[in-house]
Every structure is written in C-alpha cells, then in structure tokens.
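Working notes for the structure below.
For this depiction, one protein chain was excluded, whereas all remaining protein chains were kept in their positions.
Chains here go by letter, A, B and C, matching the order in which they are written, and residues are numbered from 1 within each.
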Amino acid sequence: MRWRTRSLNAPSPIQQFGPCGRIMKNSAMVMQIQDPASQRLTWYKPPLTVLVIKKVHDATILVPFVQLVHWLVHDKSMVVFVEAAVLDDTLLKEYGDFSSVRERLMTFRAGTDDLTDKIDFIICLGGDGTLLHASSLFQQSVPPVMAFHLGSLGFLTPFEFNNFQDQVMNVLEGHAALTLRSRLQCVVLRKTTEDGKDKKKPTTILVLNEVVVDRGPSPYLSNIDLFLDGKHITSVQGDGLIVSTPTGSTAYAVAAGASMIHPSVPAIMVTPICPHSLSFRPIVVPAGVELKIALSPDARNAMWVSFDGRNRQALQHGDSLYVTTSVYPVPSICAQDQISDWFDSLGECLHWNVRKKQKQID
Amino acid sequence: MRWRTRSLNAPSPIQQFGPCGRIMKNSAMVMQIQDPASQRLTWYKPPLTVLVIKKVHDATILVPFVQLVHWLVHDKSMVVFVEAAVLDDTLLKEYGDFSSVRERLMTFRAGTDDLTDKIDFIICLGGDGTLLHASSLFQQSVPPVMAFHLGSLGFLTPFEFNNFQDQVMNVLEGHAALTLRSRLQCVVLRKTTEDGKDKKKPTTILVLNEVVVDRGPSPYLSNIDLFLDGKHITSVQGDGLIVSTPTGSTAYAVAAGASMIHPSVPAIMVTPICPHSLSFRPIVVPAGVELKIALSPDARNAMWVSFDGRNRQALQHGDSLYVTTSVYPVPSICAQDQISDWFDSLGECLHWNVRKKQKQID
Amino acid sequence: MRWRTRSLNAPSPIQQFGPCGRIMKNSAMVMQIQDPASQRLTWYKPPLTVLVIKKVHDATILVPFVQLVHWLVHDKSMVVFVEAAVLDDTLLKEYGDFSSVRERLMTFRAGTDDLTDKIDFIICLGGDGTLLHASSLFQQSVPPVMAFHLGSLGFLTPFEFNNFQDQVMNVLEGHAALTLRSRLQCVVLRKTTEDGKDKKKPTTILVLNEVVVDRGPSPYLSNIDLFLDGKHITSVQGDGLIVSTPTGSTAYAVAAGASMIHPSVPAIMVTPICPHSLSFRPIVVPAGVELKIALSPDARNAMWVSFDGRNRQALQHGDSLYVTTSVYPVPSICAQDQISDWFDSLGECLHWNVRKKQKQID
Partner (left out) sequence: MRWRTRSLNAPSPIQQFGPCGRIMKNSAMVMQIQDPASQRLTWYKPPLTVLVIKKVHDATILVPFVQLVHWLVHDKSMVVFVEAAVLDDTLLKEYGDFSSVRERLMTFRAGTDDLTDKIDFIICLGGDGTLLHASSLFQQSVPPVMAFHLGSLGFLTPFEFNNFQDQVMNVLEGHAALTLRSRLQCVVLRKTTEDGKDKKKPTTILVLNEVVVDRGPSPYLSNIDLFLDGKHITSVQGDGLIVSTPTGSTAYAVAAGASMIHPSVPAIMVTPICPHSLSFRPIVVPAGVELKIALSPDARNAMWVSFDGRNRQALQHGDSLYVTTSVYPVPSICAQDQISDWFDSLGECLHWNVRKKQKQID
C-alpha cells in the first residue's frame, strides 16, 4: 500500500488554513528544491581528470591504490592527479612495477597548488579521513566523490573495493544516486585594533563534519556565548561546543551525546561538550540560520577552534566565529541509496542498536 | 556583518560539481517552498467565526474565558463557537453575568459535530493540551491558532493574556508570524481475516506531538519491528518507541533522551523508550519518509499505540502502523517570531541550560 | 607492584585528622564486615537436597534438565526438588527415559508449599529469569545458587553447561567464590480507613533487581514523592521511578539511563523513567538508607508498583512503599570471581564498549 511517490522531502503543506487563513506570498523567499530522493549524478561532458586520494602511511592500501591508478591510466586513459606526498611514500617507492604509471601522474601539493576547475571526479581510498581531506581541498565547488573503504564500512566510504572496475564504470556512465552532504561555512572575524589600522581580513573555512570550540590546554571551563541570527541564545560552561552538519552528527557530536541526523535533513546540530549544566541537551536548528560564537565577557581564557579537526587556533576576546550552511555541498556517491547507505553505516560503524536478543523471562 | 538575507532554509546548493558533474534534473520531484522565516498570516477575507478552546475544570481560566468571549461577541461581533462540555461546567453556570453571552454562543460536541469549513480562527486558553485538542478537532485543514497561556509559558502557548484585545486585533489585522507545525499522518491497518471477508478500513489519525507504541500493561519487553520506506531498519526491544514531529521532540521524546528539534526543521524523530540496547540512540530522518511499525514475529504480546496521548488501542500480529508527514500542518501564530518563541519556551519549560554560574577555582 | 592485599573493600580510613581531630567512637554503630573479595562458600554439613529451577516451555532446556536431574538422583543420590509445573510440561511427559527419575523427585507448588529449611542448594537452568524466580521462592534465607546459561551468558547465569558434573562437584566440595547479591526489602503500607477498623497488614516482598513504580495504564504523567530517611528529597514527574540493587543496575535501570554498579558496592540506585525534567539524573545512595515512595498530594491517578516484574498492584493516595536493603542476600556462586564474572557479562549482555576500532585519520 502506497500513498504517494517515494520522497525524502515532506509533501508541500496545504497553505489554506480554514476558510480565511492563508500564507502571505513572498516570492522573494520562495526556492525550488529537488527532492533528495531523486538526486542522481549526471555528466555534462565525459570526465577526463580524476583525483585519487589515498591515506598515507598505510601499507594495506598500497596494492589497491596501484591497481586503481594503473587501471585509470592504462585502461581508461584518464588523467590522474595524486598528492605529491603520496608519491613520496617510501613504501610506494619500493613498489616494483609502478614506474610506468608514476611518470604519467599529475601531482600537486595541498595548500600550494590550486585545483579549481582541474578535477572532474574524485576517488577516495581508505577511511572517512580521505573524504574530509577531499572536502578541505575544494573550498568551493567539489567534484563528485566516490569513496572506497578497505576493511570495514565507514560513514563516508560506502564502496567495497572488490570489483572496483565495474563500480567505477557504472558511476562514469552516470548511474549513481548522490547524497549532497551540506557543509558549514565558518568565518573567523578578528578583533580590529583600536586605531583601526590592524584590520584583519576574515578567514573562511568550509567543514564537512563540524567546527569545535573548546578550552584547549586550559584547566578552566570554557565560557562561550552562542548567538543565533544575532540573538543571544545561551552561554556554554563546560569543555566546549560542537556545531556540526548532519554528516557530522555521527562523528564527534554523537560521542558528546547528540541524536543522529540523516544527511538529507536540512539542519545544523549544536552539541555541548561535557556541559556544567545537567539540562544542556543538544539542539537541532534550521540549516539557514547563522550562528555566532564568541568568548563570554567574563571568560578568563581564550577558546580554541578547530575545523574538521584541523587548523586549530585561539580566539580571544573580541574575536568571533560565524557559522552557517554553505552553498557548496560535497556530492557523495551512494553505493545503494541515501537511506540504505546511512542505516548500514550506523550499524557497522556505531553498532547502533546491535544487541543480544534477550530471551523472555518465564 | 551579513552575508545573505535572514532565512531558515539553507541556501540552494550549487548544483555543479566540478567541471563535469551535475544533478540530473527531475522536474517531477521539484517543489517550491517558501522560507519559513517569511511565513506570515494573511486573511483571504475577514474572519467572522472563532472557536475558543478552554481547558475544562480549571477555575483559574474562568475569568479570562468570560472576558475573552464577552469581548469577541459584544465588541467584535464575531460568531463564537465553544465546546458544549465547556458550558456544562458548573463553575461557569454559577458565574454571574455570563448569560447575555451564553445565549449567543454556538456549541458543538467533539467527535459528533463536524467543524470543517465552519471556523475561521481558533483561540486557545490554558496550556499545551488545548492546542493538542484543537489539532485533534481538525483532522484536515486547521484554521490559524492563537494560544494564550495563563501562568507560565508553554511550548505551544506563547501569548500572555494581559492586554489580549490588542494582541487579537493585531492578528486579525494580519500582522503575525506563523509557525507551520508539521503533523504526522498515522494509519492503522488491521490484519485481514483469511477468508478476506473481514476487511477493515484503515483508520487515519493526525498527531501534532507524537505517536507512541509501547508494551502497555504487559510486564514483558516490547518487540517491535521498524521499517523505513519498506526496508527493515531495526528492531526495538524495550518499553516502546516514540515517533514524533519536531514539535513533539520537546514533549515525550525529550524525556526519553532525544535532542530537541526546532519546529521548522523538516524531519521526523524516532526515539526508543528505555531500550534494552545501550547503543540505541535516537535518530532524525527526513520528513518525507514513510515509517512502518509492526510487532516482531517473535513478540509474545500485543503492542499498544496512542496518538498525542489519546485513542489508545492494541495492535496484534498482522496489524501495522504507517507514519509519515501530513500535508496538514497546524498554523500556530507566533508571539514574537519562530526563533525567539522557541528558545524562550526551551528556557521556561525545560530549564534548558539554566544553571548556577560556577565561579572559577583559584 | 602491589601496595596491599587484593580487596574489594576500601582500606579502613585513618581516623585521626591532624593532631587533635578524631572520630567519636560509637560502638553501637560498628559492624564487622568481611571483604567481599574473600567471600567463599563452605558447607556446614554436606548438602543433600537440591532444588532445580528450569525455565518452563523452552524445548532447548529439556535435554540438559533431564541429564542434570538424572545425574543428581542416580549418581549423586541427592534429593531433588522440582516445581510441579515443570513436570506438567507436556514436552517432558513425552520424553522417553525420564520415568525412573520422575518417580523419585519431590515436587512443590510455588506460593502454596513452604520450602524454608528444606533446600540445601539451588541449581538454575536457563536465563536470568530463573534466578529471579529462585529469589522469589525464598523470601528469607536463600540457599547457595549455581546458575547455568544455555546459550549466551546472562548477568546472573555465569556457568556453561558443558561438563556440568565436574563443575557441580567442585561447588559441592566447597571450592567456589560467592557474590552476595543484596536484595531490597519492600514494604507496602495501605492507608487505614478513617474509623481505624480496616487496618491492613503490611505486605513485604524482597526483590533482587528492582522495584518499579509507574503510571500503569494512565495516559498522565506520574506524580510521585520520594523520601529518604523521612526527609522529602524530590518529586518525580514522568513515566515512573526505579529503585534497584546494584544487581538490578544492569537490568531495567540501565535501559532508563543509569550507570552500572558492581554487585559488591553497598548501594541503592534511584533512576527516574522518562522524567519530565532534563536535569533528573540517576543517583546512588548508601545501602542502609530507607526510601519511602508515595503519591504526590496533587496526583490525579494511582501509581502501579511491581517487584522484579511481578505482583503488580496499584497504590492509592495514603498508601506508601518503604524500601531498604534486606539482611537476606542471594548467595550467587561465581564461575570465576566477582570481578571477572561481572565484566564478562557486561560485554556479553550489554555489548559494553564493544565497538569498531576507528582507524586514525591521516
């Protein structure tokens, strides 16, 4: 029995409320959204360049990496980009028949070379960290990402490596469901000096999992003020605060007690870390709000911010951090579909509701 | 500093992923949505009929009720509907000067008389329960609801009664932000007898807070299977399961450990009640999915379902409960706006993060 | 490196506080306690009678049951007691060569026949429920209990059935560590009628896991007052309240959010069930306190109490429930020792901290 077409969006609410009540139309605030359940990848033109991201210093990934790159270069005639650090790996240098491939690879250095508009397709090998790394390399539009795990399923790495050729071909032919994983745009605004001379440019970083503010090495509790759309919402006294995407709700946030949010729900999760207050439960707010985080006026110590676990830096009195949803999601290719991939990873990665079945008591 | 217009919806994601990747367009699955932040009430024609819902058997509400109804009838010349049970209240019968009003009231009996298309506007007096009651009276389109608390702020009752005339006038003139509180459409399908004769019609009930399935009076744990879009997701062993709207996330679900979700996030919350498994954390899924709940094949006992705390009934082997988001939200009028009303009620109703400020240790 | 003899009791605290401060001696309040780590079973005289408790209606237990009873009767010449209901089981009636054993068994009916001083030793077959049943049969002194699981380890059933003969012989020879599992003495005092005529005798029940007070079939929240040593401590608004032993902390209490307490810690755990208040965290109080539970004066509904999941009954206004630690523990025989048995069962029964080891992110 089915009532309507399968969908992830809720049905459009009826906008007549009794005989007289209506929603006031405001065309400036209307947007068109495609149902996440129907999001599929297509190619405007055939992808030629592929970036392969490999976990470094992990011997178990070496063979699959060589197999994959060899196949992409020789069989598929694609232009393959690899991070220079990957080729510096001594394990790889000692690897026998890699030289014919090596000389045809394009290399780049993260943080130095700009990849914008150079990459059509990304393949990740080896753990959720590779996808976080891909996200950090593309601070604006991100090419479609296909992520293989080698070992056990990750939240962000749904594909098994066996039979990788067929699976990649399938994606290149455009047969793939896509999860658009929202990212958070984080802007750090530094205090301007009093004479106004030392005005610093804001720094912008996009995160896929979360931005974390904590007390760093200080033995004292953090004192952090949280604002939402300009309004002071609450103050955090504790180890810190996590602002995460739905994707990040199953990472650090879940360890700090958050509920888990499917990546297609348009929302931002706010989770305190070891709050001093017993009643400080995590909250989920609409994806469009803008959060601002700053030291409370009575805070004694700086707070420390990190972005997907990186770029750790101190924020002082007068500095502030703005967070909202970015227009640049990570288009992550599904192995099955958005729903199945997510529930499989909950079970595999978090043992969600895995239990011994209790026999009933007589 | 502002980056974009204030909004609750996330910005439309860029749909180009690198030089070649695109979202495949599927116009059948595109919908237009107005940003919740811009939802305001307007009147297609002036409201003439108003339903006043009053908590019964609460002496403290008597005077405000009489004041309100008197003003609506005599000063505003509106047609006022009141539930018959309210007028049966002996306290009201003994109330002095109510007779001139009483004879002009329209009455009805819940469950018997049909109010469809008869009510332009609803005013609630006295607690979150009155709004749940309003929701139950309108199983399809719901007229705009303005809810007054008498005493302390409720989640669903943002207006103070002082100065009620100005506040009602303000709403009648169309100056009001609106929260569209999504409801869940719950359908109970009973097992058909084997000869197929006893085919029962499905029952449909809309809930504003939650539908709960529990073990009822049985001393044994529930054994419940949960399906999402037809796929078996998990089995629940414990006291039961709560499927709630974002509105309901701050009701029973929060007591069972859920995070709190702002009512404008399009989502459904699934929360186990005292699960046998330590790792059964609550989850938040997209508003458009369809959940199905049924007894596990090895369950010994029936499960009991209730809808916003009412209509309690047993479900047996072979029966099932389908839940998805309804097209009929409750249009609840904001006292300030969607964000401020919500955070104020978190603090007031749940003491969210209310704490003694700890002095730092020297 | 060792500082002192292995022990579970804390070392006696030094009772001199600086040059002048002392504890005032009060010999009336001094007790001698043996360290739980040294508790071993010994037999004052050789055990002759053994009660075998078998889960009813479970076909998988039939063969082990027959093997065990046969061996006890024929090889060990022990007098074996079995509950009459066990022999009524049709599965057993159809079992071939059981008749020679059956005619030598002693039977009794729970709730009718008194077993006091008749049983030297108890053997349980089949799940934590059998031990709860053993506890309910002996409301005062309990003979030593040896509990076999058939399938997966339970909290209360540490022995594997393979090689049961050697294991039972070992225990009968007095080589066994013992966990004294404290029980709670629960007394229900009914309201006396006003003329004083209808004075009801208090009912006393000992529980091994927990006594639960909940709202029963009522849709309204419970309103329960909790007193400790006569002082009003707090009021519970929610689904109910669990008062549990350390043994029971891993049963219903853990599902309701409690921390897990080793059975040798002398304590009582108080855990709310789905409390309306976000800050109502479970508490652990000393084993010697007396708790009193009663309906709050403004409660609308009765509350329902159950004892280890049984004897469910309503408590009305004026009734009260007193709970304290009983002098009659259940002496439960360890398979290894108190510490190893407990941690093994946490892992096996609750998957405590069982997880996928996350590879570090590069």
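Rule of thumb we're sticking to: contacts are C-beta pairs under 8 Å (C-beta built on N, C-alpha and C of every residue); 3 or more make two chains touch, one makes a residue touch a chain.
Model, not experiment: these values are computed from the prediction.
Trainee: By the document's own contact criterion, which visible chains does the hidden chain reach in the full complex?
Mentor: Contacts of the omitted chain with visible chains: A, B, C.
Trainee: In the full complex, which of C:Val52, C:Ala258, C:Ile293 or C:Cys334 touches the chain missing from this view?
Mentor: Going through C:Val52, C:Ala258, C:Ile293 or C:Cys334 one by one, C:Ala258 is the residue touching the chain not shown.
Trainee: Given that one chain is not shown, which residue among C:Leu92, C:Ile123 or C:Leu178 touches it?
Mentor: With C:Leu92, C:Ile123 or C:Leu178 as choices, the missing chain is touched by C:Leu178.
Trainee: Could I get the residues of chain A that touch the absent chain, sorted low to high?
Mentor: Contact residues on chain A toward the absent chain are 216-217, 219, 238-239, 252, 254-257, 273-279, 306, 309-310, 312, 350-352.
Trainee: Even though one chain is hidden, which residues of chain B still touch it in the full complex?
Mentor: Residues 55-58, 127-129, 132-133, 151-152, 277-279, 281, 309, 348-351, 354-356, 359-362 of chain B touch the chain that is not shown.
Trainee: List the residues of chain C that touch the chain left out of this view.
Mentor: 1, 3, 5-14, 16-26, 28-47, 117, 119-121, 141-144, 174, 178, 180, 182, 187, 189, 220-221, 228-229, 231, 233-237, 246, 249, 254, 258-262, 264-267, 269, 271-272, 275-290, 300, 322, 324-329, 331, 339-340, 343, 346, 350-355, 357-358, 360-361
We adopt the following convention: only the chains that are shown with their structure count from here on.
Trainee: For chain A and chain C, what's the span in angstrom between their mean Cα positions?
Mentor: Computed from C-alpha means, the inter-chain centre distance equals 47 Å.
Trainee: Nearest whole angstrom, what separates the Cα centre of chain B from the Cα centre of chain C?
Mentor: Distance between chain centres, rounded to whole Å: 42 Å.
Trainee: Please work out the Cα centroid separation of chain A and chain B, and write it as a whole number of Å.
Mentor: 32
Trainee: Going by the contact rule already set, what residues in chain C reach two or more other chains?
Mentor: Chain C, residues with two or more chain partners: 277-279, 309, 350-351.
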